[in-house]
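With one protein chain held back, the other chains of the complex are shown just where they sit.
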Amino acid sequence: MDQAVMTGGFADPPIQSPQAFRAAMTAMARPGDILAVTGAQAPAPVSVAASVLLLVLCDPGTPVWLATSHDSADLRRWIAFHTGASVVAARGEAVFALGTWDSLLSLADYRIGTPDYPDRSATLIVEMPLLRAEGAVLQGPGIKESAQLSVPEVAPLRVNRALFPLGLDFFFTCGSDLAAVPRSTVVTDPAEVV
Amino acid sequence: MYVAVKGGERAIENAHAWLAEARRGDTRVPELDVAQIREQMALAVNRVMAEGSLYDPDLAALAIKQARGDLIEAVFLIRAYRTTLPRFGASKPVETADMRCDRRISATFKDAPGGQVLGATFDYTHRLLDFKLAADGEVPPAAMAPAQAGSVPHITEFLNRDGLIQTEAPSCETPPDLTREPLEFPANRALRLQALARGDEGFILGLAYSTQRGYARNHAFVGELRIGRVPVEMEIPELGFSIEIGEIELTECETVNQFAGSKTAPAQFTRGYGLVFGQTERKAIAMALVDRALRWRELGEDNLGAAAQDEEFVLSHCDNIQATGFLEHIKLPHYVDFQSELELVRRLRAEAEAVAKEAAE
Partner (left out) sequence: MTEYTFAYLDEQTKRMIRRAILKALAVPGYQVPFASREMPMPYGWGTGGVQVSAACLVPEDRLKVIDQGADDTTNAVSIRRFFEKTAGVATTTRTAEATLIQTRHRIPEAPLTRDQILVYQVPIPEPLRFLEPRETETRKMHSLEEYGLVHVKLYEDIARHGQIATSYAYPVKVEGRYVMDPSPIPKFDNPKLESAAIQLFGAGREQRIYALPPYCQVVSLDFEDHPFEASKADHICDLCGSATSYLDEVIVDDAGGRMFVCSDTDYCETRRAAGHRGRLAATEEEHFA
């Protein structure tokens, strides 16, 4: 097994994974907040933040789907070696999906949970060229009045919100930064906000 | 007063020290060692292994010693230890037909190939206190017989050969594991059996007894009860074949129950199944009866509203570690909630008095 596959994991998992999870949890609890994480690097083009999320959240119980933007033999082997998660061929089987926004679409194909078990839904890790507290307006649980986040597109997130309590949850990653938009967040185009 | 209601660190430390002293008892009496418990309290050890879901007689004996003989407390110690153990993999299913039986009886046939073997049983002892044991536990050696050769077929298979008993559909599906996944209803039979095998012996016994007394009676006969040792094998992917990693003692009970049948399907006996770690036959028989009662839907029987038929009721309440924890937690302080109830009752009474007074005026 080559170097790219063996390296890039946490040097001290029992200490680094709690720290990384705390950031991920804070992001999910406070949609729009941008947090920095460190400590993991999957093969290119995966960002540090997305690598950290894979390590913290994935294991043999969580099938992962890789969008074409990110799918590679190296990444598959990295995920298998560091997390034990299986990479699946169909989006509908995935608990986590990773890729750029365009390559993750359409959102209609992922698991959105069932009325009995809305938690059985996919979480998408969306790699972004840029992640800033500007652009679309976020409102809902976790947000005091409103927040802003440079999400790639508003309309699909609004469709997702309409499914509540079913729906997908999103992490947006860029470099070592991450932010989250859960299904509970109402996303509005800034032009529509009076 | 106020300060005295608080526990504090020192109170806990002192309680722990007192507990250790109480566990040891009178120091003029020799201390029990773990091997003595393992060898001479073997049935207690077996129960702790079965309900603790961990096959290790030495650890179970240690837990009994530490728990001062409180078996549920010992089961708890084993469970809490078990949860910290890494999981290396799953064994192949054990083959109980290959069991080297120390005991094997059938109530449905006078004799069967392989014979009836009573083994070490209390069954025909007269329950008279043996005062000689108080002085001297030495015993003469028991008579020996040559070990059985080859596998001992299951008695229910003889019935099955004639189609007289329902065939269980074989399955290669990985059974669910309630120690790794949250319990979800409806539960399939494999999950129910797992819960029953770990469940409290007294609870399962009481439920089984209730079916015998008419709360979803299913006319059970002990088709076969066997106790003995089976090898445990594990596939080693790196080797490409399986190897024997050890041997465990099991008790297996198959009951032959009331037949089912209809105009289209000819009458057939049905089965209940019990399989438990160690020599634990009361538990295995009870488990088989409750298993059978829980199968009412699959066998097209009526739900009679009996407790033993109600899978949510049985599975949610059979675990003695969950039950004892929740039961005993009411010892913890609840004075905040009690205070809110106190205020409420006072207010309700004050309002009622005011209304009564108004009416009187």
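We call the chains A and B, going by the order they appear; numbering starts again at 1 in every chain.
FYI, a residue touches a chain if its C-beta (ideal position, glycine included) is under 8 Å from a C-beta of that chain, and two chains touch if they have at least 3 such contacts.
On a predicted model such as this, the values are computed, not experimentally measured, just so you know.
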Discussion item. One chain is left out of this view; which of A:7, A:26, A:69 or A:188 touches it in the full complex?
Written reply: A:26
Worksheet item: For subunit A, which residues touch the unseen chain?
Response: 13-15, 17-19, 21-22, 24-26, 28-30, 56-59, 61-62, 114-119, 121, 123, 140-144, 164-165, 169, 182-184
Worksheet item: What subunit B residues would touch the chain not displayed?
Response: 1-3, 5-9, 11-12, 76, 79-80, 82-84, 86, 179-186, 312, 316, 321-322, 324-329, 332-337, 339-344, 347-348, 351
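The rule we apply is simple: only the chains that are shown with their structure count from here on.
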Worksheet entry | Mean-CA-position distance for subunit B and subunit A (Å) | 43
